[in-house]
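Of the protein chains in this complex, one is absent; all others appear in place.
Our next item is chain A:
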Amino acid sequence: SASPAPEPCWMEPPAPSLGHGAGFPMAPDPALCTVRSPVALQVGDVKTDLARPGVAVIDVALPPTQPLDLQEIVFKNSYTAFLTVRVQRRRPCDVGREGARKWVTCLWNHCLMPSPHTEAGSQDYFSVFRHQMLCDVDQVTAVRLILRQPSPVWLHFTLEELRLYPRGQQSLQTGFPSWLSNLAPQQQPENLHGGVPDPEKVSTEVQQLWVLTEMIRANQTAARIGRFDVDGCYDINLLSYT
């Protein structure tokens, strides 16, 4: 039987992306939420009006009994130029009170496409972290993403693969390579329920460690083998189209 044909490192299966529940040791799973389709904001008759609205809104509903302490918003852009994010939060003073909660802006006009008539940034992946936000994003009950695309050249714009991540609650799993922990900041991330180290800093560090581990895992390069044949044989069929 032949030894396996050497595969270059980039052919390794890609690291499973965030939130597919592949069971990373450290990454928190995305929060459960319902993401509605984008609604264009348009004055006038939607059907007959030819002008592009340029503004759309995506509402994200969270389970009412589980308000979220938001850590990070991750998404894949699809031709949105600017993003504004507003949240509704549950406040202690709201208990027992009926009526609409206030919407608060936590991210204003965040630029995703620096040159909206051109492609740059149009299909990139983005993360927005809590420390970038204008206000406190704990106990969030609803999130509203306001998308703007001022350029009329694009037919559609939206955000895809939207995921909200809560602040990490899992404790660190053991078993990652020791040199990685030497790279990481000296302080070991601790169980957050203890509350003693600054939770902001710790969750950022957890994030960094997780990202580093994934990088290493995805790049398990063996030294280049250099052979292009299989056991000395390079007698091949026609090229495949798949």
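Just so it is clear, a contact is a pair of C-beta atoms (placed from the backbone, for glycine too) under 8 Å apart; a residue touches a chain by one contact, two chains touch by 3 or more; residues count from 1.
The rule we apply is simple: contacts and distances are computed from a predicted model.
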Assuming one chain is omitted from the figure, identify its UniProt name from "Small ribosomal subunit protein uS5m", "BHLH domain-containing protein", "WD repeat-containing protein WRAP73" or "TBC1 domain family member 19".
"TBC1 domain family member 19"
Listed residues A:Arg36, A:Lys102 or A:Arg227, member touching the removed chain
A:Arg227
Positions on chain A contacted by the hidden chain, ascending
2-6, 8-10, 14-15, 17-19, 74, 76, 78-79, 115, 117-120, 122-127, 129, 131-132, 152-156, 161, 183, 204, 207-208, 211-212, 214-216, 219, 221, 223-230, 233-242
